[in-house]
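Comments concern the structure below.
One chain of protein is taken out of this complex; the other chains stay put.
Chain nomenclature is as follows: A, B and C, assigned in order of appearance, with residue numbering initiated at 1 for each chain independently.
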Amino acid sequence: MKSFAYLGPEGTFTEAALNRVPEAQGADQVPLGSVITALNQVRTGEVDAAVVPMENSVEGGVTATLDAIASGDALHIIREVLVPISFMLVGRPDGPRELSELHSVATHTHAWAQVRIWAEANIPNAAYVQAASTAAGAHGLLDEATSYDAAVCAPHLAKKLGLPILAEGIEDTEGAVTRFVVVARAGSLPEPTGSDKTSLVVPLPEDRPGALVQIMNQFSTRGVNLSRIESRPTGEYLGKYFFSIDLEGHLADERVSAALAALYRMFPGVRFLGSYPRAEGVPYVIPEYTTDEAYQRGRAWVRSILDR
Amino acid sequence: MKSFAYLGPEGTFTEAALNRVPEAQGADQVPLGSVITALNQVRTGEVDAAVVPMENSVEGGVTATLDAIASGDALHIIREVLVPISFMLVGRPDGPRELSELHSVATHTHAWAQVRIWAEANIPNAAYVQAASTAAGAHGLLDEATSYDAAVCAPHLAKKLGLPILAEGIEDTEGAVTRFVVVARAGSLPEPTGSDKTSLVVPLPEDRPGALVQIMNQFSTRGVNLSRIESRPTGEYLGKYFFSIDLEGHLADERVSAALAALYRMFPGVRFLGSYPRAEGVPYVIPEYTTDEAYQRGRAWVRSILDR
Amino acid sequence: MKSFAYLGPEGTFTEAALNRVPEAQGADQVPLGSVITALNQVRTGEVDAAVVPMENSVEGGVTATLDAIASGDALHIIREVLVPISFMLVGRPDGPRELSELHSVATHTHAWAQVRIWAEANIPNAAYVQAASTAAGAHGLLDEATSYDAAVCAPHLAKKLGLPILAEGIEDTEGAVTRFVVVARAGSLPEPTGSDKTSLVVPLPEDRPGALVQIMNQFSTRGVNLSRIESRPTGEYLGKYFFSIDLEGHLADERVSAALAALYRMFPGVRFLGSYPRAEGVPYVIPEYTTDEAYQRGRAWVRSILDR
Partner (left out) sequence: MKSFAYLGPEGTFTEAALNRVPEAQGADQVPLGSVITALNQVRTGEVDAAVVPMENSVEGGVTATLDAIASGDALHIIREVLVPISFMLVGRPDGPRELSELHSVATHTHAWAQVRIWAEANIPNAAYVQAASTAAGAHGLLDEATSYDAAVCAPHLAKKLGLPILAEGIEDTEGAVTRFVVVARAGSLPEPTGSDKTSLVVPLPEDRPGALVQIMNQFSTRGVNLSRIESRPTGEYLGKYFFSIDLEGHLADERVSAALAALYRMFPGVRFLGSYPRAEGVPYVIPEYTTDEAYQRGRAWVRSILDR
C-alpha cells in the first residue's frame, strides 16, 4: 500500500491517526479538504486508502463519513485507530506569552467547545475566532494576514510547527479519545483476530415501523452485541432512513455471518463495510452457545437426523 | 409396516384414528391399556408403530402422551390424523328404547363432559356411571354384570357392536376434532411436502427465567410459527419444566433447521420428535425472506464477500 | 365457606388435595364424576368451591380442567395445593397376600403408567385391568362382582378402606407431586402475600401468527416470569387456540397489572382466573426495576415533567 489520503489539512487529529497506522509510515500522505473527497479518491484509485473520523471528532466530519461511506462504490474499513484527544494553546512566534495578554484565540468550533471551561477560567477575556480546522487556526499564526494571538491545536502539530506553547493539556475532559478508520476499496478482508468489529449499513427500502426491532432481534438471538448504532436520513428526504451499525465480531465468525445473511434476506440493500481488528484493548465475551464450535455442533445435530 | 398398537380398547376414538391410517389397513392392530404401554411396545420393537391422542381427547391421555414421548428412547411422529368427534347414545339389546325410560348412562368422564348440555335437555333424570373408556361403557351393555341402560360412544363402535342407537350427533360442540399421531422408532423421516409440522421437546436444565422468551425469539426471528406450545413439569418435581412444541415446517426446511440448530446450541437436551405432513388442509404462509431460496441467497452473499 | 366439590370418587388424589385445604375441614365434601360437573356446581352455587387437578395428574382431568375453566361463567382460583404422589398396592380382604400369587391388578391407566417399572420387576405376570379411577379400582376389591386380586391406589384410601397393603411406595418416580386448585366464583381475590401466582386464559380471536411472541414480550419487558404456558384448541375446531398461562405475581402487583392491562388492550377476550398464594415454598426473584416501588418512581418522574 503506497498512498494514504486523510481529512486534512496537515496537523489535524486525523493526521495524528494516520501517524498511528504502521502501513502508512513512509507512504505518500495526501491531506484532502473533505471526507467525501478522501473516500472518492479511494474509489477512483488515486489513493490506496483514506483515514477519516468515524465516531466523535474534534473537527466534525463524522456524519459526513457515515453518509459518504454508505453510498457510492463499495468501500471496506480495514482498521480502526483511536487517538487520545489533548489540546495545546500555542502563540505567534513573536506574540505575547502570558495568558493575560491574549486578546483572541482561533480554532475549530468543536475544539473550542472542548476547552471552554479551561478558557473561561484562564483566558476569560480572549475573543474566539472561528477557524476551518484546528490546523488552519494554528497555521494562521505564521501568516501575516491573520491577527489573532493564539490557537488551540493538537500537540503533534504544535511541535511540528515549532510554535511557542502557552499551555498544554487544556482539554476539559481528561481521557477523551476519538475513533478514526482506515478505508480501502472493497475486496481486502483482514483476517479474524478473535477481537474484531464489523461495520454495516442497512437501508430501509420503505417506511417500515418495527424494522429496527427486527434488525436488533436478528443480532440478539445470535448473541451478537452492537457497539454503535445510528439511524441516519438517506439524504433524499427526511423520513427515509438507513441504519449505520458496528458490531462485535468478524464476518468469518459463524454467528456474525448468520446474522448478516439474515439481514440480507430481509433487507437486500444491506452494505457490508468491513471486518477489522478492534482498537479497544478490552476483549468481548460471547455466549458459549454462539461460538463457531457451537454452530458446528448445532448443524451436526440437525445433519445427524436428516441423514439417518 | 405390519403391526400398529393403539390406545384401546377396541372402539375408542383412537381406533377410529387408526382406521384412517392407510398403512394400518390389513395390518396387525393391537389395542393397549395405556399410552405409555403403546409407546414402549414401539420402543422394544413389539409393534412397528402406535396411534395415540396428541391434543384434546375424549378419553384423556393427552398429557400422558406428551410426557411419555418426551422421555425414554427416542421416537418419531410420522403422521398426524384428525378425527371428527361425534357421539351416539346406544342402549342394551333388550333394554328400553325411549329416552324417558333411561335410568343410567355410562361413559368416560371426558365424553360425558362433551354431551352434558344434550343430556340435561334430553335425559335429565338419567344417572351418570363412570366408565374407564367410551368403549368400555358400550361393551358393558353386552355384559350381564352391568346394570346401566345406555352408553355414550363413538359412531363406529355403535355400528360395530350392533347396539340399538337411541340418539346420534349428541355432542354439544359441532365440528370438534381430535388430533392423533402415529409414532414410530426414530429414524424414518417422512419427505417434506410443503405443508408439514415438526414436533419437539425442550427440557430446561435449570431454573432459567426468560428461557421461554429466548426460545420464542429463536423461532420468530426465523419466521417459524408455532402451532402448539405447552410447558410441562418433568415429573421429578414441580418447577422443573420442559416445553412441548409443534411448529409449522419440516426439519429439511432451512428456516426450521436453523432454528432447531440454534435451540440445540442453547439447550442441548432438545429432542426432535419428527417432521410429518400436516393434517389440516389450510396451507401456511411464511415470510418471503425465510424461504429456502432466501436462505441460499443470504449465504451466497456472505460467501461472495468472504471469498473475494 | 361450607361446601366443597371435588373430582371423585372418594379416595382419589383429588380428595387427598381437599384434605389439605384448611377451610374444607368440617365442611360438606361432595365427590363428583367430572371436572366440568364440579366447576358447574360452583357456577350455579350448589357448592361454594371445587378442588380439581390443574397440572399433571394420576387420574387425568388436567386438560378437562383447563378447558372447563376457560369457558362458561367466570371462576377464580383462590388457592393451589400440592399433593405428593405415592402409590400402594392393596389386595382383597380375603385374597392372596403374596405378590407372586397375584393374577390381575386394577387401577386408572395413568396410575398404571406410573408404577410400570415396579410392576414389571415385581408382578410381571399380573394382568392389568383398567379402572375408571384409582379409587374405583380399590373400592372394587370390596365388591363381589369384580374378580381382580389387587389395586393400585393412594395411601390415604388404602388406610380408609382398611384393605391389606401388599406393597407401598411403588411409584417409579420418587418425589412426584401433583398440583390441584381450589376454584370459587369470581369475586373473591386473596390478598397478595409476596409469593403469588396468577392464572389467565388468552383466547386468540383470529389466526394471528406471532401472537404468542407478542404475549411473551408483554410479560418479559415487565419482568413477569411465566411458570406455565399451554396453547389449547378452543374446541370449536382445531386451529383456533387459547393460551392458558400461570405467571409469578399477584394482580395487585404493579408489574402484573400493567402486563394484564396490556394483554387486555390487545386481546380483549383475556380472562383472569385468579391470583393466589403459590404452594411452592421457593420464593421468586423479580428484577429491581419491576417492584411496586420502582413503578411508583417511574410514574412520579413522568408526573414531575408533565406537572412542571
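By definition in this document, contacts are C-beta pairs under 8 Å (C-beta built on N, C-alpha and C of every residue); 3 or more make two chains touch, one makes a residue touch a chain.
Predicted model, so just to flag it, every value in this text is computed and none were measured.
J.: Taking the whole complex into account, name the chains on display that the unshown chain touches.
T.: So, spelled out: the chain left out of view touches A, C.
J.: Would you mind spotting which of A:A121, A:L142 or A:V177 touches the chain that isn't drawn?
T.: A:V177
J.: Over the whole complex, note the residues of subunit C touching the chain we left out.
T.: Residues in contact with the chain left out: 186-187, 189, 214, 217-218, 220-222, 251-252, 257-258, 260-262, 264-266, 272, 289-290, 294-295, 297-299, 301-302, 305-306, 308.
J.: What is the set of subunit A residues that contact the non-displayed chain in the whole complex?
T.: 9, 33-37, 40, 55-57, 60-64, 67-68, 82, 108-110, 112-113, 116, 128, 130-133, 136, 145, 173, 175-177, 179, 209-210, 212-213, 216-217, 219-220, 225-233, 235-239, 241, 280, 282
Criterion: only the chains that are shown with their structure count from here on.
J.: Specify the contact topology among the chains shown, as one of line, ring, star, complete or other.
T.: line
J.: List the centre-to-centre spacing of subunit B and subunit C in whole Å, with centres computed as mean CA coordinates.
T.: That pair's centroid distance is 21 Å.
J.: Report the inter-centroid distance (CA atoms only) between subunit A and subunit B in whole Å.
T.: Roughly 59 Å, centre to centre.
J.: Do you know which subunit C residues sit against two or more other chains?
T.: none
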